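Please find one structure pasted underneath; my questions will follow.
Apart from one protein chain that is not included, each protein chain of the complex appears where it belongs.
Up next, chain A:
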Amino acid sequence: MSLNLRRLTPLAAIAALALPLAACGSDDSSSGASTSGKASSDGGSVTLYNAQHEDLMKLMTAQFTKETGITVKMRNGDDLEMANQIVQEGDASPADVFATENSPGMTLVDRAGRFAKLDDATLAQVPAQYSPTNGNWTGFAARSTVFVYNTTKLKRGDLPKSLLDLADPKWKGRFGYSPTGADFQAIVSAVLALKGEAATKAWLAGLKANAEPFDGNSTVMKAVSDGKVEGGVIYHYYWYQDQAEAGDNSKDTKLHFFGNQDPGAFTSVSGAGVLKSSKNQANAQKLVRFLSSRSGQRVLADSSALEYTLADGVAANKALPPLTSLDAPKVDVTNLNSQKVIELMQDAGIL
């Protein structure tokens, strides 16, 4: 084998040389896509683990860079995936700031003791109900649960009165959901907080029997539009976004807001927080403060994201019904437990 070794050594050497080169190469080629603003800005940088929609965060961080000169490096993923990743990374985490679509991911990181306390000025920017009492993270956007339905298949009078009605056998095979996503899991956490474990278990068993699983809220909506199912549980902005565009995936559909403080009227809070392990505390605090500031919230309101703003004095996009009109149930954000939800969903055979 020593014969082969001699033959291969130069090749191996080339490969070894190529590795670091390529590392530089790929960093260069992608820096334009990953960082907002110019690399030459002298405000330093901050690393964001982002589970919010990438398009929205690109817009928001671009404005942040414009105002502060701080560039933002973004790693994208899903709420609970990134939350668990941060916990596993521990003190070695490259992240300075973590932002999610739904609050259970924030709570998971908070319970693991990974967040630093936010500046009081940051916390004062949004109403108190949108951040935990310990002040370790803040809400910066919200979304409402809705039932999207196909208008040719379902009449108004046949719509479910409550989200919990969908566990009834009469709904078997008639509606879709995206159980693997953090969005639906947040909805389950609200049901758990409002109705308790036994009722949630029974409801999940009903969903397992009745609901058609799809991958992602857009896919659920398209299935409703195509008439594959009569309705589906999603968040409001998927529908408004599609309607604002060509409406390809939401033809023949309307939204049903549950209201009545039903679990189905749950509004989920998107959160942001600074990691305790960050060696970049000052910039990290600045980024989080920006997200819920008037300036940041205005970017959100003007964008095509169509999620709700939370800061006082910045109204949400005009296309949306006002957040206060939705009659959402009162849920303490710190009580939304993702670990228990995952366990219940595994036991129900949904995950």
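In the analysis below, a residue touches a chain if its C-beta (ideal position, glycine included) is under 8 Å from a C-beta of that chain, and two chains touch if they have at least 3 such contacts; residues count from 1.
Definition applied: contacts and distances are computed from a predicted model.
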*Have a look at "YVTN family beta-propeller protein", "Circularly permuted ATP-grasp type 2 domain-containing protein", "Ferric iron ABC transporter permease protein" or "WD40 repeat domain-containing protein" and point out the UniProt protein name belonging to the hidden chain.*
"Ferric iron ABC transporter permease protein"
*Residue of A:F214, A:W239 or A:F290 touching the missing chain in the full complex*: A:F214
*Looking at A:K195, A:K228, A:H256 or A:K340, which residue reaches the missing chain?*
A:K228
*asked:* Need a quick check: the contact residues on chain A for the chain that isn't drawn.
replied: 1, 3-8, 11-12, 14-15, 18-20, 22-23, 25-27, 29-35, 47, 54, 73-78, 80-85, 87-90, 92, 94, 180-182, 185, 213-216, 218-219, 221-222, 226, 228, 245-246, 248-249, 338, 342, 346-347, 349-351
